[in-house]
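Notes follow once the structure below has been shown.
A single protein chain has been omitted; all remaining protein chains appear in their positions.
Let's turn to subunit A:
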Amino acid sequence: MTSTHADYRLSQLDQLEAESIHIFREVAAEFEKPVLMFSGGKDSIVMLRLAEKAFYPARIPFPVLQVDTGYDFPEVLACRDNWVDRLGVRLVVASVEEAIKNGVVVDDGKTSRNRLQIGTLLNAIEEEGFTAAFGGGRRDEEKARAKERVYSHRDDFGQWDPKNQRPELWSLYNGRLHEGEHMRIFPLSNWTELDIWHYIGQEGIEIPSIYFSHQRRVFERDGMLLTESEFNPLKPGEEASERTVRFRTVGDLTLTGCVESGAATIGEIIDEVAASRITERGATRGDDRFSEAAMEDRKKEGYF
């Protein structure tokens, strides 16, 4: 923090941090029942860190919600548990497996777990009565997300209507809701992938080990390197081999690809990300490849 700087200048990371903390406090002050959606990935961990800072020395005044696909990386779940223990926050797990069992969502064998998360999430929001759900979405991730507001209104069905968004002026957020509606809140809207990494480096934030270079048995499918696992049986012609890889995003392991990389420290990751010519989603997210508007369509249904 450049607090003694002669010209009272804040670095861009400090500005982003200040803006995000402002958003966290605003939501905690104005909403009855907020929750922080937590995937265990780098963005949600940065969100937890910012929430910790916003309310320190008090505890984070809302729980953390994870939508467990059943296909999550064990390293990610371990990191999640560490964070939840350290911060003393309540963890709510909404399980896709459970949702399938209870008939909340239907597994037709074709729909990805990523998509089945939508119904599972909306059900959890409704059951617990959450009125605001923080998400780690960033506008630089994807073109539909570039249109997203910091406060994103969701109707009674959890749907996003991109044509009818509330104008967002100055830092005056409008959190008005009707019965049954909720708000998605994106405190990281103005952060880029590189900002997230710089911040993780600056703050020394613990993240899941799979972000760092490691040995893994992987196979190639649709131009992506996927993890060999019982949930993801090899198709004819596919062959797994051990490679040196790391992950750029974290999600359902049947759809989240890794990249070959020797980057083993935050500094090396920053260099790699800065030099990369492919977006993180383009490189490693199978779920965005279904159509040009895959993200927009999922968001309209209630995806984060």
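As a working rule, contacts are C-beta pairs under 8 Å (C-beta built on N, C-alpha and C of every residue); 3 or more make two chains touch, one makes a residue touch a chain; residues count from 1.
Methods note: contacts and distances are computed from a predicted model.
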Protein name, per the UniProt record, of whichever chain is missing from view ("NADPH-dependent 2,4-dienoyl-CoA reductase/sulfur reductase-like enzyme", "sulfate adenylyltransferase", "ABC transporter related protein" or "Branched-chain amino acid transport system permease protein"): "sulfate adenylyltransferase"
Hidden-chain contact residue, picked from the options A:A18, A:A78, A:V106 or A:L234: A:A18
Footprint left on subunit A by the chain that the document does not show: 1, 3-4, 7-19, 21-22, 25-26, 28-29, 52-59, 139-140, 142-147, 153, 162-163, 165-172, 174, 176-178, 189-190, 192, 194-195, 197-198, 201-202, 265-268, 270-271, 274, 276-279, 282-283, 292-293, 296-297
